[in-house]
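Excluded from the complex is one protein chain; the other protein chains are retained at their positions.
Coming up: chain A.
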Amino acid sequence: MKYLLPLSILLGLTLSSCSETNTTDALAAHQSAQATIAGNTELSEMSLYNLESEWQNEDDETVKLVQLNGKVQLVAMMYTNCTYACPRIVADLKRIEAKLDNYKKEDVGIVLVTMDPENDTPEKLQQFATDNNLDPDRWTLLTSDEMNIQELAVLLNMKYKNGGKGEIAHSNIITVLNAGGEIIHQQEGLGKDPDETVKTIDGLLRSI
């Protein structure tokens, strides 16, 4: 399996960003289908959903980020072996979730992206979701190959460094995306008062 990883990364690379043929057409078709749901016509230039990479969710389905379109999404990065910060960032997300009781699950989603794709297989992510009682209607857990994760991380202003030995130094950021995938707000640090984030989400949902 370890030996397959570089190959899959290589394939992923060639597929994702260096196709001469216009993969954007297929994507555009997909996007417009999604956008109809969202009620918009087109993704803005600053939408994270412009990333064309492929991801696996906790059910081992292959998804594109654009499929998150149409909902307000809270996004954070973590890894399941993380003992200190990640449980706290999940706790912070749950605190925000608890304040969103008024809203339907179709309106707000929460996305956890792993920083440790080598270890965090879809099965591990599924287990993590179960262990932490994450409501599958609300939460999505994603993994992909290292380069795709890095691309998303830079867009989320996340800095992280895999020090090996299962330890990853990383910043802790909860990002609020609007229904079109643009970054509207970021809550940085752990154990922060979620009020501002919740207010931002409230504002976005009222305007939908």
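By definition in this document, contacts are C-beta pairs under 8 Å (C-beta built on N, C-alpha and C of every residue); 3 or more make two chains touch, one makes a residue touch a chain; residues count from 1.
Just so we're on the same page, contacts and distances are computed from a predicted model.
Missing chain, UniProt name from the options "Biotin-dependent carboxylase-like protein", "ATP-binding cassette domain-containing protein", "Inosose dehydratase" or "Formylglycine-generating enzyme family protein": "Formylglycine-generating enzyme family protein".
From the options A:Thr140, A:Asn172 or A:Thr197, the residue with contact to the chain not on display is A:Asn172. Touching the missing chain, out of A:Val63, A:Leu155 or A:Ile184, is residue A:Leu155.
In the full complex, chain A makes contact with the omitted chain through residues 13-14, 17-18, 20, 24, 45-48, 50, 150-151, 153-155, 157-161, 169-172, 188-190.
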